[in-house]
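As you look at this complex, bear in mind that one protein chain is not there, while each of the others sits in place.
The block that comes next holds chain A.
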Amino acid sequence: FLLPAPLCLLTLLLPPLGLGAPMSPAEPISQAYSLALYMQKNTSTLLQTYLQCQGSPFSDPGFSAPELQLGSLPPAAVSFKTWHALNDRERLSCAQGAFLALTQHLQLVGDDQSDLNPGSPILLAQLGAARLRAQGLLGNIAAIMTALGLPIPPEEDTLGLVPFGASAFERKCRGYVVTREYGHWTDRAVRDLALLKAKYPG
């Protein structure tokens, strides 16, 4: 549950493989950007729905625990200087790693919530939709990386050894961090893709 998160910059250890002449990345970037924008419209609803279904203290007005993090999920927060200085490979690898972790964590949260809140079909549906969209975005990011001739990092298990004995409270906290970071990563993906869109105009 508290494994160290794979740092985005560790992906630099992968040797750069030439995968043939890069195609124009403008089209996949544009698609990814549209998807990220669409996802962004639903992220705060997902978080609010999630919190409402968990009972106190999560459902208390103004609930916020920004310093609560999951070791297995890379945090979206980054300084402007660092974020701006990322090269294409780092930027896309970070996003890829984050959304891969998010798809896996959203699956876990979906399972937890089926158990904790079986009578909340709306929440379960929203979690399922979020996971599918995150998966879609992963596909788009892979397409961009291919077009730029960048190696796509292999899919790995980000959850690791999830302790089955996690209490109901721990599971609710976990779901809060996942739905919150899903929103933050979507905001970041929108900015990343806007930057790439400007860099590789169609």
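Quick note on the criterion: a contact is a pair of C-beta atoms (placed from the backbone, for glycine too) under 8 Å apart; a residue touches a chain by one contact, two chains touch by 3 or more; residues count from 1.
Heads up, the rule we're going with is that contacts and distances are computed from a predicted model.
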{"item": "Protein that the absent chain corresponds to, by UniProt name, given \"Ciliary neurotrophic factor receptor subunit alpha\", \"Small ribosomal subunit protein uS2m\", \"Septin\" or \"SERTA domain-containing protein 1\"", "value": "\"Ciliary neurotrophic factor receptor subunit alpha\""}
{"item": "Candidate in contact with the missing chain, chosen from A:64, A:87 or A:114", "value": "A:64"}
{"item": "Residues in chain A touching the chain absent from view", "value": "40, 64, 66-67, 75-80, 83-84, 180, 184-185, 187-188, 190-192, 194-195, 198-199"}
